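What follows is a structure written as structure tokens; I'll ask about it next.
Only a single protein chain was left out; the remaining protein chains are all shown in position.
Labels run A and B following the written order; every chain starts at residue 1.
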Amino acid sequence: MADDITSSSQTVPPQRPQALSQESQISATPIPKKPKQDRAPENDPGIWRMGRKSFLSFAGWLSFLGFIGISTVGALRFMFPRVLFEPPSKFKAGLPGDYVIGEVNEKYTEEQRIWIVREREGFYALIAICTHLGCTPRWLTAENKFKCPCHGSGYYKDGVNFEGPTPRPLERAQITVNDDGEIVIDKSIKFRYELGEWGKAGSFLKYVG
Amino acid sequence: MISPMEKLRKTEVYKSIFRHKYEDTPRNRALQIVDNVFLHLHPVRVPRHATNIGYTWGMGGITFLLFLVLTLTGVILMFYYRPTAQYAYEDMKYLMHDVPFGPLIRNMHRWGAHAMVITVMLHMFRVFLTGSYKPPRQFNWVVGVVLLLLTFLLSFSGYLLPWDQLSIWAVTVGTNMARATPLLGHEGPFGPQLGMRPDADVRFVLLGGTQVGPPTLLRFYVGHCIFLPLIATIFMVVHFWRIRKDGGISGPDTGKKNF
Partner (left out) sequence: MNHLLELVTKPDNIPIVGLLLLVIFYSWLAWTKARKNDSQQLPDEARLDDKVQVWPYLVRVEFLAMLVVLLILVVWSVFINAPLEEPANPALTPNPSKAPWYFLGLQELLVYFDPWIAGVVLPSIIIVGLMIIPYVDINEKGNGYYTFKERKFSILTFCFGFLILWVSLIVLGTFMRGPGWNFFLPWQDWDTHKVVVLNNVDLSEYFGMPSHFPDNSLNIAASAFGFLVIAAFYLSLGGWHYMKYKNSDVVKKLGLGRYALVLGLFLTMMFVVLKILLRLAPPIFGGYPVKYIWVTPWFNV
């Protein structure tokens, strides 16, 4: 089949087809280029150096690629809706007097993924999401630590990591008291230890009672 | 006395379907392949080692068979499955307890998917060990790697659909790696510096939310049932076509052509 396609064009010197048939059966014989009529001469300093046809070709390709590009951006943007229907990030967590000093309270862990820790000087709220890969760690009272079942990361009671693969401590959520004296926790406001945010207002609720 | 089968072969209906004679001749054997839209995936003749299962292990073909089985059982499962957090798990229970042959279809889908991952890996192992990616088959190996990746993604996206503890945690761990993507994830190197947030990064595209939730189920469902199979099909078409175009089954160069 392919043997039929050999070059027998007149522009090829007579000895070449023989040499070619040994190397490759299909040869690309260059067709002599016609001088382009609509192209300005090389030494023409005019402003339309590009020529009408190549300009239209350039503009055509540019619009096509532009269309593809904008469509891609649009499709990507489509994946980010303007409104998210996720559970509210704020919740009330009862009166400060309900908590026992030194205890890690797990009352809201199931619903809100928050531990509320009562220390002598006050409260802090740890977000129960392992900073390694997002599993829910467990509070092990006997060993006085948080331990993640996914990859074995461990945290002290204050949330600082000390073992396993996790790169950083647990995050704290904003904890405040409202006008009725109830604890309010906002999970959307987070405090990260390694950024030095645990000293900021809201990361720790002073309470001595 | 003409047998009924022979009579049947003389009818116009039969002849309109099978366009060549029935006699066992080399010509009819060849026509059997070229006249059949499915079989003409194959060439008419192959080198003998292509039929030797010790050489090919048959893993590529088995992978394709499993893909077909998974497509069929998957479509059947779609009759009963609703991809919402409210119903997904209920529908699974329904399938497993109240639908006749429901468990069989679901089991075939699950075990077939596991088997396909295994056969795809073994296929790649064989192709490597026989050096079949070497010229002229380099590009088809690349297509094969893409298909390997698509197989993993198909299996992974299907993992979430039962909406049980196994699903949600495997997918939580899996998609949380995406938030650590360099540059594009909100916890990856240089991600926060480039303005990535939990609700605007590469992980969000997968989840449709800031955590694995109902929108994630829908996204994974569409990806699993429509998007990924479609892409995999396109790549499979190219893969099979290139096998033929690259000279059929690989084999040692003995100076003969394989097609």
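Here, contacts are C-beta pairs under 8 Å (C-beta built on N, C-alpha and C of every residue); 3 or more make two chains touch, one makes a residue touch a chain.
Everything numeric in this text was worked out from a predicted model, so none of it was measured.
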Exercise for review: For the chain that's not shown, point to the residue among B:32, B:71 or B:84 touching it.
Suggested key: B:32
Point to revise | Contact partner of the left-out chain, one of B:8, B:177, B:200 or B:226 | key: B:177
Point to revise | Residue numbers in chain B that touch the chain omitted from display | key: 26, 29-30, 32-33, 39, 42-55, 57-58, 61-62, 65-66, 69, 85, 89, 92-93, 96, 103-104, 106-112, 114-115, 117-118, 121-122, 124-126, 128-135, 137-139, 141-142, 145, 148-149, 152, 155-156, 159, 162-170, 172-174, 176-182, 185, 187-190, 193, 211-213, 250-254, 256
Check your understanding: For chain A, which residues lie in contact with the unshown chain of the complex?
Key -> 109-111, 113, 128, 132-133, 135-138, 142-143, 147-152, 154, 162-165, 167, 193-194, 196
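Everything that follows uses one rule, which is that only the chains that are shown with their structure count from here on.
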**Study point:** chain B to chain A touching residues, read off their complex
**Key:** 169, 172-173, 176-177, 199-200, 204-205, 208-211, 213
**Study point:** In the complex with chain B, residue positions of chain A that touch it
**Key:** 76, 79-81, 84, 86, 133-135, 150
